[in-house]
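In this view, the complex is presented without one of its protein chains, the others remaining in place.
And then chain A:
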Amino acid sequence: MTQINVRVDGASYSDDVEPRTLLVHYLREQLGKVGTVVGCDTSNCGACTVHLDGESVKSCTVLAVQADGSEVTTIEGIADGKTLHPMQKAFHEQHGLQCGYCTPGMIMASIDLLKNNPNPSEHEIREGIEGNLCRCTGYVNIVRAVQQAAGEMSSTAGAQA
């Protein structure tokens, strides 16, 4: 066992983990953060995407010990109390989901995309979330949701500036 100190969604944790424990299993099974799901378990589908020190990663392809000293943000940590994150709100309003299984990863990947490119074209959105698969093939509304969030987040940023 190896001790890790990690901040997850704003709270600090100190835990013993086996080196082989994957980050997604640590989040779900030791911390109960079941909002982050395991999809394909082969680094393909992106359902388990979280932010590690502010960058999107597939948490099934990172070891929990590698998060030692780092800040992890999951889908459970992006809302402000009862106020949804603009990306969550946009997925809700544009119906950017069908079965909903890919949604946590889609939202985390999309937030990362807008951080690097606040006003992406439709093509850039599709490229930006290429690591996230919607098995229902509901991409049209997912892309619309990201476009709506991009508009809202950039106008909010503009208002603050």
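Operating definition for what follows: a contact is a pair of C-beta atoms (placed from the backbone, for glycine too) under 8 Å apart; a residue touches a chain by one contact, two chains touch by 3 or more; residues count from 1.
Note that contacts and distances are computed from a predicted model.
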Name check vs UniProt for the chain missing from the figure, options "Monosaccharide ABC transporter ATP-binding protein (CUT2 family)", "Carbon-monoxide dehydrogenase medium subunit", "Cytochrome C oxidase subunit I" or "Oligopeptide transport system permease protein", returns "Carbon-monoxide dehydrogenase medium subunit"
Where A:L31, A:V65 or A:A145 are the choices, the one touching the absent chain is A:V65
Residues of chain A touching the missing chain are 2, 18-22, 25, 41-44, 46, 49, 52, 55-58, 60-63, 65-66, 109, 112-113, 128, 130-132
